[in-house]
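What follows is a set of notes on a single structure, which appears directly below.
Removed from the display is one protein chain of the complex; every other protein chain stays in position.
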Amino acid sequence: MIWQLDLLILLLVVACALAVITVKDLLSATIIFGVYSFLMCLLWAEMGAVDVAFTEATVGAGISTVLFIAAILRTNRRSKD
Amino acid sequence: MKRRLERAGGQQLGDSSIIKTSVRLLVPFVQLFGLYVIVHGHYSPGGGFQGGVALGASFILLALAYDLKTSIRHFSEGANALLANTGALIYTGVAALCAVMGGLFLDYSALDKLIPLGPIEWRSFGIFLVEVGVGLAVMSIMVSLFWDISSGGEMDEGL
Amino acid sequence: MKALALIATVITGILLLYGTRDFPAWGDPQSPANRHLSPYYIENAVAETHVPNVVTAVLGDYRGYDTMFETVVIFCAGMAVASVLRRNKS
Partner (left out) sequence: MDGMLQEIVAKYNYWIYVVLMMIGFYAMIGKRNLVKKLLGMNIFQTAIILFFVSTGVKSGGGIPILDKYKVLAEGIDPTQIVNPLPHVLMLTAIVVSVSVTGVALAVLQRIHREYGTLEEDEILERISE
């Protein structure tokens, strides 16, 4: 647990979260959400929770992103806010 | 396919032989890694969920690079439903077997009366049996979630 | 509508920030969460189950009931998605 590294990753996570909810293109928002999940996975690996990090890398950054993209391609890509 | 991409605001992309060839080479290794993660969950990070998701991701990769039909040809809908039920039944079956053999529900050391390995070894092996069940269930449910959502329940064309 | 949502969010955030004053310092080995049940798992899991990965041992053995119903939850999710989306083919 190195607190400088931790603070850097936490700030990147907050920036990604802000980007997810402000971007109007839903496909871009989903890809940024994948980045967010991966940063979260890095944070957990750094905290010593290796199993949780592995699960997040496979489930959050893999399956969730694919499911979101599949649903968005079948509905609307643009969002009004 | 074309109509939906236009509606989603993207442009038509053709089939890419680079992606197809690399996915065909990659899929066996992804499946091998998934099996390794399930089996090696006692000694390294991983276990039933992670390995099951990796196994499911290999079929999802196949459906993304080719189309839904190819994926269904390699892993039929009947097999999918059968494996999902089998996975859940393995877990509950092992748990109920413990109760039948005279122990508590989910107390794997009671299975020692069936095959004498020693109660502590049976607790280790019982965790492995349960993880295999979880892996099977998670793999087939993840694949069927992707099939349903990407084709809107039609199972015809996919993404 | 958006202003209302922002006000609600800020009020919740201020309440939670006020609540963090009572939390233990980060990484404290003697914090309440680390004193109570987990030392037993760390000390005895390997001797009782012969599984070196403590997380797997707790997930599969000590808390097997949780994991069983988690599998049931995933199974139910698959069934729910199939029943919401699939149309009658006949």
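By written order: A, B and C. Residues from 1 in each chain.
The criterion applied here is as follows: a contact is a pair of C-beta atoms (placed from the backbone, for glycine too) under 8 Å apart; a residue touches a chain by one contact, two chains touch by 3 or more.
Every value quoted in this text rests on a predicted model; they were computed, and no experiment measured them.
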Displayed partners of the chain not shown (whole complex):
A, B, C
Chain B residues touching the omitted chain (full complex):
43-45, 49, 138, 145, 148-149, 152
Using the touch rule from the top, list residues of chain C that touch the missing partner.
1-2, 5-6, 8-10, 12-13, 16-17, 20, 23, 25-29, 31, 33-34, 37-39, 41-43, 46-47, 50, 52-55, 58-59, 63, 66-67, 70, 73-74, 76-78, 80-81, 84-85
If you put the missing chain back, which residues of chain A would it touch?
1, 3, 6-7, 10-11, 13-14, 17-18, 20-21, 26, 29-30, 33, 36-37, 40, 43-44, 47-52, 55-56, 59-60, 63-64, 67-68, 70-72, 74-76, 79-81
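Heads up, the rule we're going with is that only the chains that are shown with their structure count from here on.
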Using CA atom averages as chain centres, what separation in Å is found between chain B and chain C?
22
Approximately how many whole Å separate the CA-defined centres of chain A and chain B?
23
Using the touch definition from the top, which residues of chain A touch two or more other chains?
51
Chain C: positions in contact with at least two other chains:
53, 55-56
State the interface residues of chain C toward chain B in the complex, per the touch definition above.
48-53, 55-57, 59-61, 64-65, 67-68, 71-72, 74-75, 77-78, 81-82, 84-87
For the chain B and chain A complex, residues of the former touching the latter
4-5, 7-10, 45-47, 49-50, 53-54, 56-57, 60, 64, 142, 145-146, 149-150, 152, 159
Listed in rising order, chain B residues that touch chain C in their complex are 41-45, 47, 84, 87-88, 91-92, 95, 105-106, 108, 120-121, 123-124, 126-127, 130-131, 133-134, 137-138, 140-141, 144-145, 148-149, 152-155
